[in-house]
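Note that one protein chain of the assembly has been removed; the remaining protein chains are unaltered in position.
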Amino acid sequence: MARARGAIVPLAMLVFLVAFPTLVGFAGGGVTLAARILVLGLFGLGVDLLFGFTGLLSFGQAAFYGTGGFVAGYLLIHHIVPSTILALAIGMLVAAVAGLVVGSLALRQVGVYFAMLTLAFSQLFYFLDNSPLRELTGGENGLPGVPRAEVFGIHFSSLQETYAFIAIVYFIGFVVMRRIVASPFGHVLRAILDNPIRAAAAGHDVYRYKLVAFTIAAAYAGLAGGLLGLFQGYLPPDMFTIDQSGQIIVMEVIGGPGTLVGPLIGATVWIYLSQVLQNIGAIGSLWKLVLGLVFVLLITGFRRGIAGGVSTFLQQWQRREPAPVPSE
Amino acid sequence: MHLIEAQALNGLALGAVLSLVALGLTIVFGLLGFVNFAHGALFMVGAYAGWVVYSQTENFFLAMVAALVVTFIVGLVIERVLIRMYYRRPPEDQILVTYGLAIILVEIVRAIFTGVTRQMPTPAWAAGTVQLAGIFYPQYRLVLIVIAAVTLAILYVVLFRTRIGLIVRAGIDDALIVNILGVNVNRTFLLVFALGAAIAGFSGIVDAPLLAVNPDMGTDLLVQSFVVVVIGGVGSFFGAILGGLIAGEIISLTTAFAADYSSVALYAAMALVLIVRPQGLLGVEGRA
Amino acid sequence: MSLLEVDAVNTYYGDSHILFDVSMRVEEGEVVALLGRNGSGKTTTMMTVMGILTPRSGEVRFAGHTISGRQPYEIAGLGVQLVPDTRRIVKTITVQENLELAAFSAKSPWSLARIYETFPRLEQRKSFMGRSLSGGEQQMLAIARALIRDARVLLLDEPFEGLAPIIVRDLLETTKKLASEGRTILIVEQNVRAALLLAHRTYVLSKGHVVLEATPADLEARPDVMHRYLGV
Partner (left out) sequence: MQVKRNALAGSGSSAEPRIVAALTTTAARAACCFVVRNVPLTTADGAHSAALHVIRSVEPYDIPTVAWIAAVTATLSAVGVNVRHPPQERVRVSFKDATAAPSAKRGATSPRKETDLPVNRTEFLKTGLGTAAGLGLAGAGWDWARAAETPIGNYPAGTEGSSVFVGLLCDLTGSYSADGEDLRKGYLLALDDLNNGTGVMAKIASLAGKKGLLGKKVEYKVADTETKPDPAVQHATEFITQNKAIMFCGGVSSAEVIAMAKLGQQQKVIYMTGASGSNDTTGKDCQRYCFRSQLDAYMVAASLGPHLVKAYGKNRKAIYLTPDYSYGHSLANSMKAETEKLGWKTVADVVAPFPTSDYSSYLTNIANSDADVFINIEFGNDGIASTKQAAQFGIMKKMQLVIPNISTYLPDGLGPEIMQGVYGTQDWYWRLQDRYPLSKIFVQDFVGRWKIRPRWTAHIAYAQTAIWADAVTRAGTFNPVNVIKTLEEGKPTNLMLGPVHYRAGDHQQVRPCPVLLGKKPSAMEGKDDFFDVVDVVPGERVMQPLEDTSCKLPAYS
């Protein structure tokens, strides 16, 4: 019984993933836009683990997004690794290691200090990409020519197929992340979110838990980066920028931290709004200003973002019935 | 040999500006407990305010005054309208709202002044070069060092020799006890936020003759001033100065040997400081 | 009308309900002790009175003003002064600056000379940074900060905690002297004996409820209560 209920969310997610390109299509976007949103959603799953579940605001996730993307892309472009999955895995691994190193330094601090450190470290990656490593990374031009996915002899060559591939990876990432946050490990993270001092007093090595969460988030960012390369055949250097880190945070906050689907919703809203606003004659180039205002209003008025707001509403609506036992 | 000295001087000039920018950041951070991601945008707003006045009057002093006044007022308004609501919220929310604010400020300036880079020349009285030990050096950079030093000295007096300075310094350590001891910290917060904004704006105008004045000019500087604060220690007046000078020298001296790595070296130094002394060189342990 | 009245106050810390309909009063010139085990809500009561926490319901009144819901600095301005259990000495300024900071907004502050007369030790240390003080010195400074403001009610939260017995004795003398001068004091103390020596009246808190109001003599006559609620 519990198991069947546990499958409802993944099932709903699957149905959603099937319908998503069509939904995006109704809104005037294409399957590539749907794929891009999923990539950001996957990237955001890690950010959600960090921010939504552990309370760590990292402004440097772009470093791992870029690292994972460029490593996987480089391996595939130069045929160093024949398998897409293997290249993605290596990219993810390198990103995770980068996360481990950056995290072990940045997590010596908390709160704002931590945010500043992650941001500064991601600048370090940006400069590494841009100058000393430009022979490998293509510098400001990025890396073109990433081949499409090929897994077990199946070519995901069309845009639709690539979407399917990304959807599958996203789905796996989503389910795994659900498991992670529902695991004892996830519970400790939430305890850290609630009150780090109490969590430490309860005997948890807070630093180590945070470090593991940071590493997982970096791995997700790296995987998402690899997928970006796969679907657009090109790795842009701006994957490493502060803007990229800021944007994923904005998506997370708009969508709703601590909900897992928040970043997906946030990415959809952000990208959709930016496309719509850009095509309103009177707004045009002011689209970023409008989105900035929307963001500030959202964070001021709706702390829990869109997904959080909806779930609060649903909970209040359901309150007449006996509330389901929370997972804690 | 004399080139190394020249690079050291470059580092000093760069460090002076960085110190100034970082000081605004660190005071606000210290007292209000959050890092103002809109600091770079305020730097830019200051440069634009100064530019508007300069292009009308050709008077650099008036431009500096305008930058100070405008960003101070912008700071007051932002604190009243927005930041105030965030004092009781987690620091992460505070960062996010200032991040959003930075976008808004940049895009408002772009909407008003377009993205065209504005012309902010070196003030005529400081446009020449001076000869220092056999090398020619821009007068304006020396002026910049002096302006930064004088500003820092004024701020030192305000912080360490006045009642409001005592409240600010105490508030940086423990805002609640200042409140409990009968001081209206809200007013102090307002003042300090506006002061931080004004310092950013002032840095913006004095740095403008070196830079391309356009809406995106503050972004890089923001990150560099974070590094300065991290190296120097949060909330520390002398930490900001020391951090600024160290950062300036690292950038300039590495450039002399390996330009590719000048930015990388800065962040590597920051990592080193963190490993050896996580609270920053002059930071107090147990903060942040 | 009592000088300080706490009226059916319910206070939350985040989502957790800490104080349940707590009511108490402190008369002018009276020393009242607030007793109870760890976590019974004593410090929360003090913070509620000082305005650091805002009660969800109920009211705190001081000298006829409703002070619940107001900012700490406003409450301090009326003459209520908390000496917090963690002392909260500002570490980055000197002892004298700590005192000056406290005196700024007071209506009729004591002179520094008078404070140094009361606490000669602080005068010796006046140019030391707050962070360099010993625990006893910190406590002295914390009380001195409240005195220099000439507060009408002193809220002393665990003044003797963590101090060497000899220093406790000194501080106890100082506090007694203050009480004998007619100063109104609300004191929270783990050290029940010390508290009972000082207090005219006591309230016993348990799990956020006021379970007993008694004079020290009555309380000492009831070892069951002492044992059950105070662990003595």
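We call the chains A, B and C, going by the order they appear; numbering starts again at 1 in every chain.
The definition used in the following text is that contacts are C-beta pairs under 8 Å (C-beta built on N, C-alpha and C of every residue); 3 or more make two chains touch, one makes a residue touch a chain.
Given the structure is predicted, the values throughout are model-derived calculations rather than measurements.
Novice: When the whole complex is taken into account, which chains on show are touched by the absent chain?
Specialist: A, B
Novice: If I consider the whole complex, including the chain that's not displayed, which of A:I80, A:I172 or A:L297 touches that chain?
Specialist: In the full complex, the listed residue that touches the missing chain is A:I172.
Novice: Go through chain B and note every residue touching the omitted chain.
Specialist: Interface residues of chain B facing the absent chain: 3, 6-7, 10, 13-14, 107, 110, 114-119, 121-122, 127-129, 135-141, 209-217, 220-221, 251-252, 255-256, 259-260, 262-263.
Novice: Mind listing the chain A residues that contact the chain we can't see here?
Specialist: 3-4, 6-7, 10-11, 14-15, 17-18, 21-22, 25, 28-33, 36, 127, 130-131, 134, 139-142, 144-148, 151-161, 163-164, 167-168, 171-172, 175-176, 179-180, 183-185, 187-188, 202-204, 232-234, 236-239, 241, 243-244, 274-275, 278-279, 284-285, 287-288
The working rule: only the chains that are shown with their structure count from here on.
Novice: Specify the chain with the shortest distance from its C-alpha centroid to the centroid of every protein C-alpha atom present.
Specialist: Closest chain centre to the overall C-alpha centroid: B.
Novice: Between chain A and chain B, what distance separates the C-alpha centroids? Give it in angstrom.
Specialist: Comparing mean C-alpha positions, chain B is 32 Å from chain A.
Novice: Roughly how many whole angstrom separate the Cα centroids of chain B and chain C?
Specialist: 42
Novice: Looking at the complex, which residues from chain B come into contact with chain A?
Specialist: Against chain A, the touching part of chain B is residues 29, 33-35, 82, 85, 89-97, 99-101, 103-104, 107-108, 110-111, 219, 223, 226-227, 229-230, 234, 260-261, 263-264, 267-268, 270-271, 274-275, 278, 288.
Novice: Which residues of chain C touch chain B in their complex?
Specialist: 50, 52, 71-73, 76-77, 81-82, 84, 88, 90-93, 97-98, 100-102, 104-106, 130-131, 145, 149
Novice: Could you please specify the touching residues of chain B with respect to chain C in the complex?
Specialist: Interface residues on chain B, with respect to chain C: 163, 166-167, 169-170, 172-174, 176-186, 284.
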